[in-house]
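One chain of protein is taken out of this complex; the other chains stay put.
And now, subunit A:
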Amino acid sequence: MIVAGVGVSPGIGHGPVYVLTASVPEPPEGATYVGEAEEEKARAHAALEKVAADLEARGVRAGGEAKDVLAAQALMARDPGLAVGVDALIDRGTAAERAVYDSFGTYRDLLTSAGGYLGERAADLDDIRDRTVAVLTGRTMPGVPDVAAEPYVLVARDLAPADTALLSKDVVAAFVTEEGGPTSHTAILARAMGVPAVVAARGATGLTPGVRVLVDGAAGTVTVEPGEREVAAARRRSEAREQALRAATGPGGTSDGHAVPLLVNLGGPGEVKAALANGAEGVGLYRTEFLFLDRKQPPTGAEQETAYRAVLEAFPGGKVVVRTLDAGADKPLAFLPAQGEEPNPALGERGLRMFRVHPEVMAEQLDALARAAEGLPARLQVMAPMVATVEEATWFTEACRARGLTSAGVMIEVPAAALRAGDLAAAVDFFSIGTNDLAQYTFAADRQVGALSALQDAWQPALLDLIALAVGEHGRPCGVCGEAAADPVLACVLVGLGVATLSMSAPSLPAVRAGLAGHTLAQCRAAAEAARAQSTAAGARAAARAALPRLAALGL
């Protein structure tokens, strides 16, 4: 049996499962206290202070990154706003433990509604809350053994820094959590400790305690009761992979010197550091939605300019492809009310179609981009999402050129654009294929519907055919940004199809670089042909692998 999740800290871990069960029960709603309000408040404050001091002490013992994380958590336990909320509830007759529980709940809602990084902090808050409730109700917090005869695989719904800070590689073989994402503390601390970790592994806490599992922190898999051979093979693969990734440096390209710039997908200026650390040669997709979502007012031109310039400055010699706002439909903007109810948001007024309705938003964004690029050596390229026709492409590129933006392109996400790339080529300077949306529209399979994920497989021969059509022979460079470019096997196939650049999330860059460097352009072309000759996604994948002999040796 294999439990699948998201690998966030690479490496192989093997050992018995230890399931950490959160067992601090919710204090009953409506719980009251006997005695004086002031005494009850003092009890609550003392419990919060005890938890804060304990977190600080653990941080000091652990040192390093964990110290900062736990110091920040201690600040949360001592938060004056939280204390005011607790006091107010106690004044209304609520027992201290329920008052603490509810006050944390208010802030928890605030963080989860923001989502993303802040949403992942909600787990930290839950941990502080549970610790405080445990103190108030005289329970001991469930702990994690910090000595073990054999390193164990720690499995939990989610892990708090206070749980993991005092652990080491000698005690823990791997972390597996049901929740959490790439920026959760479990991920950050696991990477800092060099322990493999898989998050978002649904069903993991259902594993039998003590059963042996094999955790692959790169692939994101947890294999239950693996054979000895399987463990040994996984270790070998992991070592070969690490070695290959370390050895692959420099600009992307095939072994016979065909250059393929390896670029990064960015969601905001905060991701630049990881991109540079992984050797990104430029930016293939700078998503600009972060500036617009969750706002009541549109961002000013000056604010946009700052955010664009921050990224342009980070890649002085490279190119930076900025995608104009891709909102609308399922990502509505508060300041741009929808035109009406859309029964199929993915087929609605999104991307460039929304700019047709609100040209002033496009004008402001393009102006800000033109100003941001002034005087900087980076090559700014601007592209529009959700383009289907030549008229749309022309409208966009003319707007770009009117502002002195010299390189204007379009995304190929709609099958119509792929089929007629030759016509679009006359209107644009470059193309970038968004494989995720192209798959969604080609297979009529909503990206949000997990049950349809097989239809989202980028190895589907129909999708490969459309990519080949989009690349075409029109003479305009065509890149790929999307999950497909991040798969080292598929990346070789894409290069074989004639794709000029590959853009992916920062952590995917080293594996793609190593895979490409292990093969010639002719081998990539042969792999592409072999894949397209198949009639199923699985067949295409297997055929491509067979045509790329170095992948296995590289552990990819």
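What we mean here is this: a contact is a pair of C-beta atoms (placed from the backbone, for glycine too) under 8 Å apart; a residue touches a chain by one contact, two chains touch by 3 or more; residues count from 1.
The definition used in the following text is that contacts and distances are computed from a predicted model.
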Revision key, fill the gap. From "Endospore germination permease", "Phosphocarrier protein HPr", "siroheme decarboxylase" or "ABC transporter ATP-binding protein", the UniProt protein name for the chain not displayed is "Phosphocarrier protein HPr"
**Study point:** Residue touching the undisplayed chain, where the options are A:1, A:88, A:110 or A:462
**Key:** A:110
Review point. Which listed residue, A:64, A:81, A:250 or A:359, touches the chain dropped from view?
Key: A:81
Review point. Which subunit A residues touch the hidden chain?
Key: 68, 71-72, 75-76, 79-82, 107, 110-111, 114, 117-118, 121, 125, 268-270, 272-273, 290, 297, 303, 306-307, 310
